[in-house]
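The complex is shown incomplete by one protein chain, all other protein chains being positioned as in the whole.
Labels A and B are assigned to the chains in the order they are written; within every chain, residues are numbered from 1.
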Amino acid sequence: MANMQKMIRNKRKITSSTTPLQDICYRFSRNKTAMVGLFTLIIIVLAAIFADAISDYDRLAIAVNASEIFQEPSGKHWFGTDFLGRDVFARVVFGARYSLSFGVGCTLISVTGGCLIGATAAYAGGVIDNIIMRTLDSIMCIPPILLTLSLVSVLGTGLESIMIAISLGSIPGFARIVRSVVLTVVQMEYIEAAKAGGVSTFRTIVFHVLPNAIGTIMVNATMSIAGLIIASAALSFIGMGIQPPAPEWGAMLSESTIYMRTYPYLVIFPGLAIVITALSFNLVGDGLAEALDPRMRD
Amino acid sequence: MYKYIARRLLSIIPILLLTIFIVFVILESTPGDPAMIILGRDASPDALNALREELGFNKPMLLRYLDYVQGIFTRFDFGESYRSKQPVFDNILVQFPTTLKLAIFSVIVASIVGIPLGIVSAVRQYSLTDVALTVSALFLASIPGFWLSLLLVLFFSLLLGVLPSTGIDSWKNYILPVATLALPSAAILMRITRAQMMEVWKQDYIRTARAKGANEWRVITKHAIKNALMPVITIVGMSFAGLLGGTVIVELIFGMPGLGNLIISAIKLKDIPIVMAGTIFLSTLFMLIMLLVDLLYAFIDPRTKSQFKR
Partner (left out) sequence: MNKENPILEIRNLEVIYQSRKRESKAVNKINLVLNRKETLGLVGETGAGKTTTALSILRLLPERTARILGGQILFDNKSILEIGEKEMQAIRGERISMIFQDPMTSLNPVVPIGEQIKEALVLHNSSGRSKKEIDDRTDEILSLVGINPERKSQYPHEFSGGMKQRVVIAMALACSPELLIADEPTTALDVTIQAQVLEMMEDLKQRFQMSMIIITHDLGIVAKTCDKVAVMYAGEIIEFGTFENFFCQDNRHHPYTVGLFGSIPKIDTDEERLHPIDGLMPDPTNLPSGCKFHPRCPKCMEICKTSLPNDTVIDGHMIKCHLFVEVVE
C-alpha cells in the first residue's frame, strides 16, 4: 500500500513539472519554420488591421490615376501601378483584409457547422447518424470548385454568399473529425457511467472530449484557412467571386493577366501575397501538428 | 471476393442518388427562368408557358428529380442543353478525354516526383534535405494553381517562347497544365509518404531486418516501402479523383476544351443541364475511383486479402 502511494506521488511529480500546454508551446517555439510562419502571419494581420495607416484606400487603392499608369516598382510605388494608375502596394495591403476575412471567416463557418453536425450525428446515432453521414459522403464526392461555383450561381456574388459557398465544401471534413472523437467518448461512457455516475454528459464533453478534439481541429482549421484563402482568390480570379475594382488579390490577378507580358510585376506581387499568407498559415499548422503529436515528443 | 465487390458497388447507389439530389436541388434553385433563357427575353408569355409545360417545369421539384434520375439510369439521358439543344451527355463525352488526359498525366507525374522524395525525406529525418523538402512541399501546397500557371505561361511561353500557352494541338500543350496540376499533388503525396514512412521506420520489424544484416537500401526497398506505400495508394487514388474535378481553372487558363471549361462556360450562360450533368458525371467518377482504390487496397494487403480467400 505504501508502495502504491509512493508510486502515485512520483507520478504526480512527473506530470506537475510541465503541463501539456506548456509542453506544446515549448515544442512549437523550438520549431524554427513554424515560428517564421507565425511571425509572418502576425505582420500580415497587423498590415490588414492598420491598412489605413499604411496607405490611403480612396486615393491610392481605388482612385483611377491616368497620369501614373503602368509605373514600374519604385520608391514611390513599391509594387508599381496598374493599368488604371492605382498603387499595387496599397491594393495588396488592403487585399489582405479580404483574404484574411475569407480564410478565417470561412473556416469558422466550416468548423462551427462541422462541430454541430458531427456532434449531432454522433449523439443521435442510428438512422439520423446514417442519413447525416451519407449526406456528407455525397457532398464530399462533388468536386469542391464545382460545388462552390454552383452555390455562387445560386446565391450571388455578395461577400456572405461567397463565404457560405466556399465553406460548405469543407464542412463534411470537420464534421467527420468531430463525430469520430465524440463517438469514441460516447462509447466509453457506458463504462464510465457505470463506474462513476453523476458526471453529466455535457461536462464530459466539455472537459474530456473537447480537449482531445481541439488539437486535431486546430491543426485542420489552420491548414484549412490556407486552402480557403487560395480557393477564394481562385473564385475571384475566374470572375465568380469578389468583383473588380475591389482590391482582392485574385481579382487583381484576373485584371492583370492581359498585361503580364509587358508588366510582369502586376501578376507577381498579388500572387506572392497569396502564397506568403497561405504558406504562413500552413507553416503554423504544420508546427502545431508536430507540437501536438505525442509521438513526436522528445 | 466477388460478393464483397458486389456489396460495395450496391452501397454506393444511395450515395449516388443523394449526390444527384443535392446537385439537382442546388442548381434548380439558380435564379432565372429556363424558359426565358431558351426562348430569349422577347418571347411571348404563351410560348414561355408552353415550353415550361413541355420541359416539366410546372411539376413539383421532387417529381422532376425522379424523372431526371430515371432518364439518367435508363437512357443515359442528362437532358438537353438550353443553348445548343443538343443532348448534354454527347457534349460531355466529347470534352471529357481532355480532362481525363490531364488528370492521368498529372497523377503520374505527381507520384513519380512526390513518393520518392517523401521516402528520402523520411529516411533522412531532420536532416537538411528533409527540412528543405518539407518546407518546399508546404510552399508548393501554398501556391494557388492559377497563379502557378500564370507564372509558367509568363516564363515558358511569353519570355522563352518554348511552350504553347493555349490549345491541345500537340503533347507540348499538356506540359504546362500538367506541371501546374502535378506540383501541388506531388507536395501532398510527398508529405503523406514521409509521414507513413516515418511511422514504418520506427517499427520493430525494421530493426529485425537490420539485425539480419540487411543494409539501408535493402531495409528501405524490401521492408519499409511495402508497408508505407499501402496507405499512399489511397492517397494517389484520391489525388486522381480530385484532379478529375480540379482541372477546371487550369483548363480555363490554358484554353483546353475539357469538361471543366465546358461547365464554367455553362455556368456563366446559365445553361443548367450542362452544369448539372457535368457535376454529376464528375462526382460519380470520384465515387467509383474511391471504391476502386478501396478494393485495390483490400486486395493487396495480405491481412485483408486472406479474409476474402475464406
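One rule holds in what follows: a residue touches a chain if its C-beta (ideal position, glycine included) is under 8 Å from a C-beta of that chain, and two chains touch if they have at least 3 such contacts.
Everything numeric here is computed off the predicted structure, so don't read it as measured data.
For the options B:K101, B:R191 or B:H223, the residue in contact with the chain missing from this view is B:H223. Although one chain is hidden here, its contacts on chain B can still be listed: residues 125-126, 203-205, 207-215, 218, 222-223, 226-227, 230, 301-303, 306.
Convention: only the chains that are shown with their structure count from here on.
Measuring from the averaged C-alpha position of chain A to that of chain B gives a distance of 23 Å.
Interface residues of chain B, counted against chain A in their complex, comprise 14-15, 18-19, 21-23, 26-27, 29-31, 131, 134-135, 138-139, 141-147, 150-151, 154, 158, 242, 244-246, 248-249, 252, 263-264, 267, 270, 275, 278-279, 282-284, 286-287.
The touching residues of chain A, when paired with chain B in their complex, are 33, 134-135, 137-139, 141-147, 149-151, 153-154, 156, 226, 230, 233-234, 237-238, 240, 250, 253, 257, 260-261, 264, 267-268, 271, 274-275, 278-279, 281-283, 286.
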